[in-house]
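After the structure tokens below, expect a handful of questions from me.
Missing here is one protein chain; the remaining ones are kept as they sit in the complex.
Take a look at chain A:
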Amino acid sequence: MQSNLSVLLRNPLAGVFVVLVVIFVLSSLISPYFLTSYNMTVLARGLAFVGLVTIGQSMLMVLGELDLSLGVNGGLCGVMAGVFMVQLGFNPALALGLAIAFGAFLGLINGLLVTMLRLHSLVLTIGTAGIFGGANLVLTRGVAITGIPTSVQFLGRGDVLGIPVPFVIMLAALFIAGFVMLKTPFGRYMYAIGNNPQAARMLGIKVDRVRLILFVVAGALAGLAGVLMVARLGTAQPSIGDTWVLAPIAASVIGGVATTGGVGSPIGAIFGAGIIAMIENIIVLFGVSPYWQGIVSGAIVVLAISFDAISRRYLRRDLA
């Protein structure tokens, strides 16, 4: 056997997966509260929302793009869901569908500006993030919309076989994204574009169309995350999505997505998101002073990516 282990280690996900397992095992040993079904449910539910945004962001990053408006997009979609259901009295299913479609529409705006005017997505989305976030405040004046129908709350609070519903939805989205990226021509086109957009165009790949579709998909996933968060909270909070900007980018990088594009996958990015979620979780369980939490979680993220970089360098030398 030119051993299964070396094949496994050669997989680019190996480094981040090892880190994930190590942190999981350490956390279980350190805190008796970590590996309880209650805490696991909390962890999974928390991971679900930021995970959906991470899937979209990591796919854009593989293309070499970045959307900094995904967080406020999610927040605005949550608010829109509230407006549709409470203020306009729409049927909940219709309202949620419209809110997610609205997220896709916001993504479409970003995508059209990037592809038609050749704008730099990072800078553009700083601008559109300001607009979307501002629209949120104009609509809500900073006040949450209450009175969300209890019928939709199952989507945020319910379980399927003991697994939180949002987590199941996130896994389904991850499965679809992983399948598309690894098993379909469209996915291969994404990697090709992220590696070398000129060469992709020379091969007849419709580069702009792929980019546009991905902005729309990422927007819809952010909208979905926002809507599920409303179902979870039972109110449409204007602050939804505030923490969905940098964490998905950090998670993607930890999970092996290159900031320059062309490498990585949403699966690795979700592993990265899992690492960040566990770190934040254990800090709380450990009773670290809130003033210190930023320093501790930041330091662990730095350690995690350093470990990954070192292990990768070691492996590459081995296989050169």
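Heads up, the rule we're going with is that a residue touches a chain if its C-beta (ideal position, glycine included) is under 8 Å from a C-beta of that chain, and two chains touch if they have at least 3 such contacts; residues count from 1.
One rule holds in what follows: contacts and distances are computed from a predicted model.
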**Message:** Leaving aside the chains you can see, what is the UniProt protein name of the one that's missing? Options: "Fe-S cluster assembly protein SufB", "A predicted alpha-helical domain with a conserved ER motif", "Phosphoenolpyruvate-protein phosphotransferase" or "Sugar ABC transporter ATP-binding protein".
**Reply:** "Sugar ABC transporter ATP-binding protein"
**Prompt:** Which of these touches the unseen chain: A:151, A:184 or A:239?
**Reply:** A:184
**Asked** Which of A:92, A:133, A:166 or A:262 touches the chain that is not shown?
**Response** A:262
**Item:** Selected from A:68, A:174 or A:192 as touching the chain missing from the view
**Value:** A:192
**Fill in**
Residue positions on chain A contacting the omitted chain are 179, 182-185, 188-189, 191-192, 195-196, 198-206, 258, 262-263, 318-320
